[in-house]
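Yeah, one chain of the complex is gone here, protein chain that is, but the others are all in their spots.
Going by the order they are written in, the chains are A, B and C; count residues from 1 in each one.
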Amino acid sequence: MLKRLKEEVYKANITLVKCGVVTLTWGNVSGISRLEGKIVIKPSGVDYDELTSADMVVVDLKGNVVEGKYRPSSDTPTHVLLYSVFLTIGGIAHTHSTSATMFAQACREIPCFGTTHADLFKGPVPVTRFLTEDEVNSDYEINTGKIIAERFVSLEAASTPGVLVAGHAPFTWGRDASESVKNAIALENIAKMARGTLQLNPGVSELPQYILEKHFNRKHGTNSYYGQKK
Amino acid sequence: MLKRLKEEVYKANITLVKCGVVTLTWGNVSGISRLEGKIVIKPSGVDYDELTSADMVVVDLKGNVVEGKYRPSSDTPTHVLLYSVFLTIGGIAHTHSTSATMFAQACREIPCFGTTHADLFKGPVPVTRFLTEDEVNSDYEINTGKIIAERFVSLEAASTPGVLVAGHAPFTWGRDASESVKNAIALENIAKMARGTLQLNPGVSELPQYILEKHFNRKHGTNSYYGQKK
Amino acid sequence: MLKRLKEEVYKANITLVKCGVVTLTWGNVSGISRLEGKIVIKPSGVDYDELTSADMVVVDLKGNVVEGKYRPSSDTPTHVLLYSVFLTIGGIAHTHSTSATMFAQACREIPCFGTTHADLFKGPVPVTRFLTEDEVNSDYEINTGKIIAERFVSLEAASTPGVLVAGHAPFTWGRDASESVKNAIALENIAKMARGTLQLNPGVSELPQYILEKHFNRKHGTNSYYGQKK
Partner (left out) sequence: MLKRLKEEVYKANITLVKCGVVTLTWGNVSGISRLEGKIVIKPSGVDYDELTSADMVVVDLKGNVVEGKYRPSSDTPTHVLLYSVFLTIGGIAHTHSTSATMFAQACREIPCFGTTHADLFKGPVPVTRFLTEDEVNSDYEINTGKIIAERFVSLEAASTPGVLVAGHAPFTWGRDASESVKNAIALENIAKMARGTLQLNPGVSELPQYILEKHFNRKHGTNSYYGQKK
């Protein structure tokens, strides 16, 4: 079932590790087939070098396992919730990448200080609130998805392809699993640069809005001209 | 003697190096066979690329060499002492990993700022006191073990799988040599993130206790659901 | 057309990635044949591991594509402008390398704190001003080149082989594509060291002018004696 999607999700998980944004098994990527109503996700806590594409777990839109010999990632309910509220996304990546997690733990959003950031995010990288004790004690992983959704009431998933969960770590997404991973790598880099920028100039201003929009639109706008024609 | 344990301990030592938490020969991993009352440990100061599993040294529970052509790690008496007080552990790793050592040198415990930390430690990573001049001048390595034990009078080795020795570096442990190494790698990462978190937000609060416990228990509690069924 | 130059530019692009100054596809290198009035540059947004030397794009001195199946880098007009004002340079590299970009985002020039810097730059690494809204909205990439040229009115490209574009990232150059890449790698290192130097000693003085000149001239002056005779 979903052989091609499994292959894609497997490769995306491996890329995540190779690019240095995952320590041990702290990361997971999923992809969705909107047509078939199925999500493919990494199994929980399996070493990356033992993993094959056939080990990817298939769950339905309620998060129930449909196929797979392993348990899915313990963060599966968060992924499921995010697919249900962000209808245009096709892949989600979750990491504890070092610099992005520093901002998540510090409960600070990442302001846009440069064009590297503006190429990806049309504004700051947002941070959620902390979960309440009740939200933690029942359906913790679903509620993690819900506080992300809550944070995005006035934001768009397409122009803000990631979030920092307070005291936890980042989630990123994209049109497919591969793009969600590129965004995870980019976010880690953006966070690292932002930290150094703040250290070098604690009173630094954010990038002027007109440069931010120029860069975002040259990559993602209707008249985008970055990269090759599709 | 203990061929399988030697192989395990050898592999654990090599993993330590590959994962970047060891510079030169500054690290050692041991494993214990509680049944046979023997400890297997890395030889002292031998280059990692010359090492084979047959070079691992076997010592008894008093630290006397039972088998091996090399001298055991100079930290062997510390390992021996720790096995005698932490009866549930099966492996110990000692590194001078960069970020964890920064905290050890700064004599600061590592507060729990996020779920990466809470997945491993059910509270801060503790720091020992400094050894006194007398403790240094006789049985230095045994006394290093003793001040760790002293620090753990009101802590449990199972929920606090590591410690920072003041002015020195971290020790971590686990059910076996392999787990002690995973914990050494995780601790280095936790320390690195904590340092960045403190820099970004010097007044940052610790992770709420209910989130800390949720994460620790989802991995280690009686109803844990992270990873695969054993 | 220009097979050898394409090979050079291709190799220079690959070196940039291997040396860790490029994340994802955030970098591009070009080389110029002054004789033939043609510039060879990397295509835009193509993954490095799919790239071959035959994929390099040839543009004329106005930036029009003369040969190539791909679109050239979106930064091509900046390269073209720089070749037209810096008549002695033969190669240009653009990266978003982490530490140099931190300074660019912080809008701080990099003072010369040591001989590593003085081996390359005969003074601080300059920063441009921000582009105005008008400059961004029409001919953004050409205007990026223009504000660099403006910043160099009283500087020389030969003794200042790079610049930080405010809120963006560095450009470096050299006698050929390969040298521009070496300078990009060196600049990243200089920036990293400068940041640490400022952290260790916020009131640190710049390197005395006579040491700065000694080092620059021993490598680049008429009586240079660093490296091998050409």
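Here, a residue touches a chain if its C-beta (ideal position, glycine included) is under 8 Å from a C-beta of that chain, and two chains touch if they have at least 3 such contacts.
In this text the structure is predicted, and so the values were computed from the model without any measurement.
Hidden chain, full complex: it touches shown chains B, C. Remark: the omitted chain is touched by one listed residue; of C:Tyr10, C:Phe113 or C:Phe216 this is C:Phe113.
Not every partner is drawn; the one left out touches subunit B at residues 23-24, 26, 43-46, 70-71, 74, 96, 98-99, 101-108, 130-131, 133, 136-137, 140, 167-169, 195, 198-199. The omitted chain makes contact with subunit C at the following residues, 113-116, 182, 185-186, 189, 192-194, 196-197, 199-201, 204, 207-208, 210-211, 214, 218, 225-229.
We take it that only the chains that are shown with their structure count from here on.
The centroid of the Cα atoms in subunit A and the matching centroid in subunit C are 32 Å apart.
Across the assembly, subunit C contributes no residue in contact with two or more other chains.
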